[in-house]
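For this depiction, one protein chain was excluded, whereas all remaining protein chains were kept in their positions.
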Amino acid sequence: MDLAFTPEEQKFADEVRAFVRANLPADVRDKVKNGKHLIRDDYMRWQQALGKKGWLVYTWPKKHGGPGFTPAQRYIFENICAEEYAPGIIPFGTKMVGPVIYTFGSEEQKSKYLPAIRESTVWWCQGYSEPGSGSDLASLRTKAEKNGDHYIVNGSKTWNTMGHWADWIFCLVRTDPKSKPQEGISFLLIDMKTPGITVKPIIMADGGHEVNEVFFDNVKVPVENLVGKENEGWTCAKFLLANERLGIAAVPQSKRGVEALKDIARAEQEDGKPLIENQSFAEKIADLEIQVTALEFTELRVLSQMAHGGQPGPEVSGLKIRGSEIQQRITELTMEAVGEYAAPYLPGLLWQGTNEEPVGPSYAHLAAPRYFNTRKTTIYGGSNEIQKGIISKMVLGL
Amino acid sequence: MDLSLSDEQKQLKDAAERFVRDKYTFENRRKIAATERGWLPENWSQFAELGWLGMSFSEEDGGYGGGPIETMIVMEEFGKGLVLEPFLPTVVLGGGMIASAGTKAQKEALLAPMIEGKKQFAFAWLERQSRYNLADVSLKATKEGAGWSLSGHKGVVYNAPSADHIIVLARTAGSAREPKGLTLFIVDAKAKGISRRDYPTQDALRASELTFDKVSVGADAVLGKVDEAFPVVEGAVDRAIVALCAEATGCMDAINAATLEYIKTRKQFGVPIGKFQVLQHRMVDCFTNAQEARSMTLMASLKIDDKDATVRAKAASGAKVQIGKSGKFCGQSAVQMHGGMGVTDELSVSHYFKRLTMIDLMFGNQQHHLTRYSNLAMAA
Partner (left out) sequence: MDLALKAEHKAFADEVRAFARENLSPATREKTFSGKHYDRDDHMVWQQALGKKGWLAYTWPKKYGGPGWDVTQRFLFENVLAEEGAPRILPFGPKMVGPVIYTFGTDEQKERFLPGIRSSEVSWCQGYSEPGAGSDLANLRTRAVREGDHYIVNGQKTWTSFAHWGDWIFCLVRTNTEVKAQEGISFLLIDMKTPGVTVRPIIMTDGAHHVNDVFLDNVKVPVENLIGKENEGWTCAKFLLANERLGIAEVPASKRGVSVLRQIARSEPQNGSTLADDPAFTAQIADIDLQVQALEMSELRVLSTMAQGGAPGPEVSTLKVRGSEIQQRIAELTMEAVGEYAQPYQPGMLFQDTNETPIGPDHAPPAAPRYFNMRKTSIYGGSTEIQKNIVSKMVLGL
């Protein structure tokens, strides 16, 4: 057992750091560092740079054009990107639909879709949830009826993250309404420019627009866009959800978040002294830091199992639970650190990056909106109650 | 980076597992706890034979060249069985301090026989006013000819009734609570002037209150340098904390397993109570808590030999915070999910619960270590 990096791992770490420093656009880095909102182009510039290097799809095996990183390399890559203030990689193409396609897709599908995902020239979004199907995903109703060499899709999807920026959407649709809920579902790729698709924004508690409703009105989708077999989409769906949960703990981002919180606590004053000298507040940060360390070592233990040929089991759900709680706690403490100056609401500065003068310190206006927004982490990707249900059933046998 | 066990470590784990399975069924443990000594010499001999008493010491010191990971492996299994043999005071604390500060002569006279199972130690640091401050020591050692004379009181000294030697932390200079001016003495447990009041602890271990009345020791009784004991003690206690964390992780695994089994079999309202979602989610939280405890223990075991003193101290304190939190959660939840059975002496749950509770109080509870961690982290 050894925590230290081998010389090769150390060399790799240096390479990653050098790459990020050379290729991450300075304005993007600056936005991430200061907690500002990113626009589509910010993500694209960074992801395309990674794509060129062959690192965007860093979790993929060599066979499908991934770099074939070891678990230790993945860990290093994720951590250094976070330390260097790179934006998180948007998962819909790289971590969700990509692996589904290379696992369940035909050769034509692989050669048609994978390159654009690897290079980040196409933006994907995820069409799983529906108004009536959240936690109970299998109850979904969006219908796809076969009509010659096309499916005709009708229904609506909701909560589509960044659907308004997307070129393509992968959808779960019902192809057989007569069988058991899980058995009549198919996995379909749909071009967002197809006639009959409408995207309507949903405004979040912080005033931001990141999710949408997507309506399908007699949308014609070629049958060759079906991944896997008809009515066997649930297999793809579950495979994808398991992948989704692994990265969702966001440990590197949380480590960065704790450091940013410390910076704010050093800048904020109380009784003529920096807030960080307030023992009780400092202990709250310390407690959070310990939680992050515990989560990181849990993830490292999973990675180490994987390095020895093991598969991550359902206990990965535990990572998602604690990871999301920690993300929330960081935003909560950040808001506490800001205090009264968290109250002013400055949508212009928040969303459009106007040149308005901030009220209070420059980070203040972000604190409360982030706290409100981050409540989402215990809901999406399978809510924490659902994750506990999974562990209870799959791990504990209850 | 590699967090997997080596083949030798896997064998060690198997052996420790086997020992607990064979020798520490719950009923057996009850019998051992009821003996006067509170532990079994034959088990201790077996530890010596299996090499556990020497595994974490360097070959130079007569050990087998292992380290904190080996200690972690064994302590975790001990936690599963609530093992009563005084491994922590003798090997981790006593042996650890002698190995880190002892002279060659002291190592030969004490460490070698300890590894053979022939000597046991107790570490006397706490006093009535100390709480968790290791430097809050007032037992006085004054020069007496070539040697020293010790007078004062020590409390809750684990394994003092069985120990051959007591390692005493005494004040030789400086004012109250000053880290400088502390000295360690190795004192024969039967030395004239020591009086003992023995008792069991809540979790069935044995400890004593010790009074030192002009206890004379030679100059060779000093362990390490005069007035400079504090870093030695702090280091040894941090190692002991990490070992305790491993023990607690084992306790959590065992108490969670017992509870899981119970809620699968206990029926009320015509179904196993494990069908009720509140209990399911609470059980999941127990499971997650134990995972985190295991992760922090591993982290601390890997870092406790780090060159940087701050890294070591933060590792120990960080793990102790986690263990306090997780241990309380798992312990209280297990009792609750057992209903009335949880508060009886009859089942093992209450015994694990008591041990987890006492581990939190040893060498500083969750709050104490959160403060310590916080101060270290903010200073960095």
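All chains are identified by letter, namely A and B, in their written order; residue positions are counted from 1 within each chain.
Note that in this section a contact is a pair of C-beta atoms (placed from the backbone, for glycine too) under 8 Å apart; a residue touches a chain by one contact, two chains touch by 3 or more.
Nothing here was measured: the structure is a model prediction, and the numbers come from that model.
Student: For the chain left off this view, which of B:62, B:113, B:155 or B:272 is in contact with it?
Tutor: The one listed residue touching the chain not shown is B:155.
Student: Using the touch definition from the top, which of B:31, B:197 or B:214 touches the missing chain?
Tutor: Touching the chain that is not displayed is residue B:197.
Student: Using the definition of touch stated at the top, determine which of B:129, B:195, B:265 or B:310 touches the missing chain.
Tutor: Of the listed residues, the one touching the omitted chain is B:129.
Student: If I consider the whole complex, including the chain that's not displayed, which of B:105, B:146 or B:278 touches that chain?
Tutor: If we include the chain that is not displayed, B:278 is the one touching it.
Student: Go through chain B and note every residue touching the omitted chain.
Tutor: The list for chain B reads 126, 128-133, 136, 155-156, 176-177, 197, 199-204, 207, 209, 267-270, 273, 276, 278-279, 332, 335-336, 339-340, 342-346, 350, 353-354, 357-358, 361-362, 365, 367, 371.
Student: Contacts of chain A with the missing chain: which residues?
Tutor: 279-280, 283
Here is the rule we go by: only the chains that are shown with their structure count from here on.
Student: Of all residues in chain B, which touch chain A in the complex?
Tutor: Per the touch definition, chain B meets chain A at residues 1-6, 9, 69, 260, 263-264, 274-275, 277, 280-281, 283-285, 287-288, 291-296, 298-299, 302-303, 318, 321-322, 370-371, 373-375, 377-378.
Student: In the complex of these two chains, what residues of chain A are touching chain B?
Tutor: So the residues of chain A in touch with chain B come to 1-6, 9, 72, 75, 276-277, 279, 282-283, 285-287, 289-291, 293-298, 300-301, 304-305, 307-308, 315, 318, 321-322, 385, 388-389, 391-392, 395-398.
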